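All protein chains but one are shown in place.
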Amino acid sequence: MAERKLFKGNEAVAEAAVRAGCRYFFGYPITPQNEIPEYMARRLPEVGGLFLQAESEVAAINMVYGAAGTGARVMTSSSSPGISLKQEGISYIAGAELPCLIVNMVRGGPGLGGIQPAQSDYFQAVKGGGHGDYYTIVYAPASIQEMVDLTMQAFDVAETYRMPVMILGDGVLGQMMEPVEFREPAPREVPAKDWATTGAKDGRAPRLINSIYLQPEALFKHNLKIAERFEQAKKNEVMCEKAKTDDADIVLVAYGTTARICRSVMDRARAAGLKVGLIRPITVSPFPYDEIGEVARTAKAFLTVEMSLGQMVEDVKVAVSGAAPVHFYGTTGGVIPTAAEILERVEEIARAEVRK
Amino acid sequence: MLEELIISGFGGQGVMVMGQLLSYAGLFEGKNVSWIPSYGPEMRGGTANCSVVISTDPIGSPIVSEPLSVIVMNRPSLDRFEPALRPGGVLVYNSSLIDRMPTRSDVRVIAVPANDMAAELGSGRVANMCALGAYLAATRVVSMDSIAESLKEVLPARRHNLIPLNVKALEAGAELAK
Partner (left out) sequence: MKQVYSVPKSLQPRSTHYCPGCTHGIAHKLVAEAIDDLGIRDRAIGVAPVGCAVFAYDYFDCDFQQAAHGRAPAVATGIKRSVPDSVVFSYQGDGDLASIGAAEIVHAAMRGERITVIFVNNAIYGMTGGQMAPTTLVGQKATTAPFGRQKEHCGSPLRVSEMLATIPGAAYVARVALSSPGNVAKAKTAIRKAFETQLAGEGFSLVECLSTCPTNWGMGPYEAMSWLEENMIPYYPLGEFRTPEGGPNNA
């Protein structure tokens, strides 16, 4: 077994990216993710890579675009307000079919909001984010180890589907320390980058990185091609964890930090004799609709828990498709829900839905 | 076993380091650990705290809202976290700087004159180790040896000459809780 070391989430995701071959990082400071650019500024020169602090998030994501267009493994990171600024570039990167990694350590919004952890960028993250018809692949790790594991495969995935991959964390995951080991992911066959602009050498035809298609039919076709890749990702990349759902009356649905709290809630509820299970989406895009729908055949009620006023709950409702009531409990603005509060809600639901 | 601890004090009192030492010690002993600091403007001069969870089972929430133990290094921290402590828990407080007695009677209270003890040992900077030593003796969450080992991880190499002093402070604190 590889050595387990304590890592802060932000530094772990950075180290994992380096180990996955990321050699270029363009970013701009914002709390609570500053340890990522700071780590990269020290670490990338050691491996012959390059860190550059851009003049803005807008510039940073466009530097990512340029480097990704040359076929480089490149990433950026930010937190909510900064990710909003990056959406222009993310849309262009998606339109130009470029792979890259974007990390969002979410904080409370809207506006300048606060700096404490939140999950209120869910809509933005899983519904494309920028303008136009596209999706990105979004991972929602719940531990530092998982953040490392997902980051280690993120570049392969991005290159396979030629689209941006996002790690959707939050202030807790960025700031907390847990033991991690850096494990090689299962090898994937990644397609050759026969599109990279590195100079038209040896008589090859010039290449173009582009997202403009003025003819509607051409853009239609282009968007279908991007959509088809995402359909493939839906088939192959959906990840979710189910815990004690087989006999569960009430199923908690939560991702990231909130899922950890819900695990404690589940254990406490089980100890109190309530049959509670947990579904934890690991990819929130593509979303595990089928996996949740499957559980909806036996569960009596769902409780979606988020650090937002209810965003993922919409996808859970689609997944459950009316087979059972879908309740919601959420906190916002940087307030972290406590296990006791959630448990109280579970007990309420148990009284209303299970024992009726 | 499960320990859910909050350590709190002024920025500069070394509360983050205390949490990291416990986390490494837990890791060395094969336990699951998590450490998370409060972050934000209060990290500069105000009160800072960290949550530490050490468990033989996988850790659910890394954020501790109802701690089993609390170590408080200043008065605002006592005021804030004393009420949150679960009955039967352990409260270690720095009696050098805190000018009131804890009021809880359903927890074990350990007064550690941490700054005075540290001054006697020759360095005010090991006050945190005095408090940590008392906490370890009271809870036995991890062994003193593991903490000593963790010092090598947490202290930068140029400060490793201070490890014996830190261990002395840990032991002095432990005496108080025996």
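Which chain is which? They are A and B, in the order written, and residues in each are numbered from 1.
As a convention for this text, a contact is a pair of C-beta atoms (placed from the backbone, for glycine too) under 8 Å apart; a residue touches a chain by one contact, two chains touch by 3 or more.
The model shown is predicted, which means the values in this text are computed figures rather than measured ones.
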Contact set of the excluded chain (shown chains only): A
Hidden partner chain, touching residue among A:50, A:219 or A:354: A:50
Residue touching the undisplayed chain, where the options are A:34, A:70 or A:332: A:70
Which of A:198, A:236 or A:321 contacts the chain that the document leaves out: A:198
For chain A, residues in touch with the removed chain: 23-24, 26, 50, 52, 54-56, 58-60, 62-70, 72, 74, 88-89, 92, 96, 197-202, 206-212
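As a working rule, only the chains that are shown with their structure count from here on.
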Centroid distance [mean C-alpha coordinates] between chain B and chain A, Å: 34
Interfacial residue positions of chain B with respect to chain A in the complex: 20, 23-24, 27, 32-37, 39-40, 58-63, 65-66, 153
Interfacial residue positions of chain A with respect to chain B in the complex: 4, 6, 31-32, 115-116, 171-172, 175-179, 257, 260-265, 267, 336, 338-340
